[in-house]
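Heads up, one of the protein chains got dropped from this complex, but the rest are sitting where they should.
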Amino acid sequence: MRFNDAIIGLVLIVFALVAGYATRDFPQIPGQSYGAALFPRLLCVGFAVCGLLLIASGMRQRATAGAWLDLDDWARSFSGPLTLAITIGGMVFYILVSESLGFIPTAFLMTASLLLRLRGRWISSLAIAAMVTMVIHQIFYKLLLVPLPWGVLEPLVF
Amino acid sequence: MKRMLSGALVGVALASVALFGAAAKAEYPERPITVIVPWGAGGGTDATGRMIAKIMQDELGVPVNVVNRTGGSGVVGHQAIATAKPDGYTIGIVTVEIAMMHWVGLTDLDYTAFTPIALYNADPAGVSVTADSKFTNVKEILDAAKANPGKMKGSGTGQGGIWHLALAGMLVDAGLDPNSVPWVPSQGAAPALSDLAAGGIDVVTASVVEARALKEAGKVKVLAVMADERLPAFPDVPTLKEAGGPGWKTAAWRTVSGPKGLPKPIQDKLGATIEKVYNSKEFQDFMASRGFGLTWADAAGLSKHYEEADASFGKVLKAVGLAK
Partner (left out) sequence: MDAFLLALPLVFQPNVLAVMAMAAIFGLFVGSVPGLTATMATALLVPLTFFMDPVPAIAAMVTATAMAIFAGDIPGALLRVPGTPASAAYASEAFAMTQKGLAERALGTSLVGSAIGGMFGTVVLVLSAPQLAEVALQFTQFEYFWLACLGLSCAVFVSTASPTKGTVSLLIGLMLATVGIDITAGHPRYTFGIPDLLGGVAFIPAMIGMFAVAEILRNVVSTRVIEPPKLEHLFRVFHGLGGVFKRYWRGLVRGSVLGTAVGILPGAGGDIAAWVAYALSKKLSKEPEKFGTGHVEGIVDAGAANNAALSGAWVPALVFGIPGDSITAIVIGVLYVKGMNPGPTVFMQNPELIYGVFITFFLANIVLIPFGFAAIGLARHILRIPRTIVWPIVLLFSMVGAYAIDNSLFGIVVMLSVGVLAFLMEENGFPVAPAILGLVLGPMLEGNFMTAMIKADGNLLGFFERPIAAALGAITLLLWSTPLILMAARRVRMHSATERG
């Protein structure tokens, strides 16, 4: 998924403008003539300059042969983006429900769906997901004292 | 017959005692208690929190687990304590920042979001200068600041942090502009003190305990402690007033508090438990070995302490121009 440099350059310039605008109400250090805005503004100038350079190189690319967006093999296929969606979706799912559902069910569902997508074998995928979830839970909860949430399993434990 | 009757009565009495005893135990606590520490593992607050949890566990007979909820400069952890279910199974260590954060607009959370249980630690600010400094007491520093405002630099923590307020409050109390000794922000007391020893700044108002290692190494001298009385561990360090300064006092403190709305019986039970913890030899020895200042206040005392500290920090933050 390769964008033409000019597109990235444009994105960087827009980012620099927005981030720079956001510094307008950063306070000064008491007794000094500059403050919290100085460093971010310098960085925004840097982003803008790099953005211009990228636009220039992007236009050169375009002049020779490049497309605005160059899709790799994986991005052209149907399966690549689907796997990407399942992987990222699994993490989002974990972030959203792990506190209420609990670590063990959430992690199992997330790992099982990704394993299933990558391997396609039901029984072994579910077995591996269950095993991995329990091992990680034991290591982090028991050994390293990380308070992984119990969620719906709480009544069974206490 | 009479014997039998009395025997039966004793039996009933014993049974009822056992029964009520059991019932009382089933009330609180009957499952593990979580103590939320809003600062990182390995730090001072974490160490004291873990020690309290360990002794509490022996006292209460249920597991007491410490959970570090760090990040967000303490806001995240304090919020986690305040929003926990007020059932006594989640309490936390609330630190001095609670009386400062809301003034500078970082959060809406203040001490009213908590049920006070006990105050167990306070470390007063000190006034430290380099060992070869020309200053021998606080009065000379204040005079120099008055004569040449802006020339001397102070440090000890970030802008608007506890030790910054210690210095600014001292200056305001002495009738000076709080910015007459500009603040050089630092990532905490240790870098500020090493900077002081390296000659980069003139005065550090971090706690006396934090200055101890460099004091003992002969690199810095501590001219005063910002408290009403000298510290038992540092009998040679005079109070601010004795050193020619105003009567200002500031300390970093730590408390055990629960979320707002904790039932009174649970608050009392926890208060009594923490008092036992505080008075145990193990806790006293631990605090002494780490150099933490021991200060005790029960729920009522802590409630008053919260109010006073909040008002005093608000006053100083407004004077320095950091309050929103």
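Should a chain be cited, it is by its letter among A and B, assigned in written order, with residues numbered from 1 in that chain.
Rule of thumb we're sticking to: a contact is a pair of C-beta atoms (placed from the backbone, for glycine too) under 8 Å apart; a residue touches a chain by one contact, two chains touch by 3 or more.
Everything quoted here is computed from the prediction, not taken from an experiment.
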Out of all the chains shown, which come into contact with the hidden one? A, B
Taking the entire complex into account, which one of B:Ile141, B:Val184, B:Leu231 or B:Val277 touches the absent chain? B:Val184
Please pick, from A:Leu17, A:Met59, A:Ile136 or A:Leu153, the residue that touches the omitted chain in the full complex. A:Ile136
Interface with the unshown chain - residue positions in chain A: 1-3, 8, 12, 19, 22-23, 26-29, 31-36, 38-40, 43, 46-47, 50, 53-54, 57, 72-75, 77, 79-81, 83-84, 87-88, 90-92, 94-95, 98-99, 107, 110-111, 114-115, 118-119, 128-129, 132-133, 136, 140, 144-148
Footprint left on chain B by the chain that the document does not show: 40-44, 46-47, 50-51, 54, 67-73, 75-76, 79, 104, 106-107, 150, 153, 158-161, 182-187, 190-191, 193-195, 197-201, 212-214, 216-217, 219, 286, 289-291, 322
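The criterion applied here is as follows: only the chains that are shown with their structure count from here on.
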Which bits of chain B are touching chain A when the two form their complex? 31-32, 34, 65, 67, 150, 159, 179, 182-183, 320-322
Which of the residues in chain A end up touching chain B in this complex? 29-31, 145, 147, 158
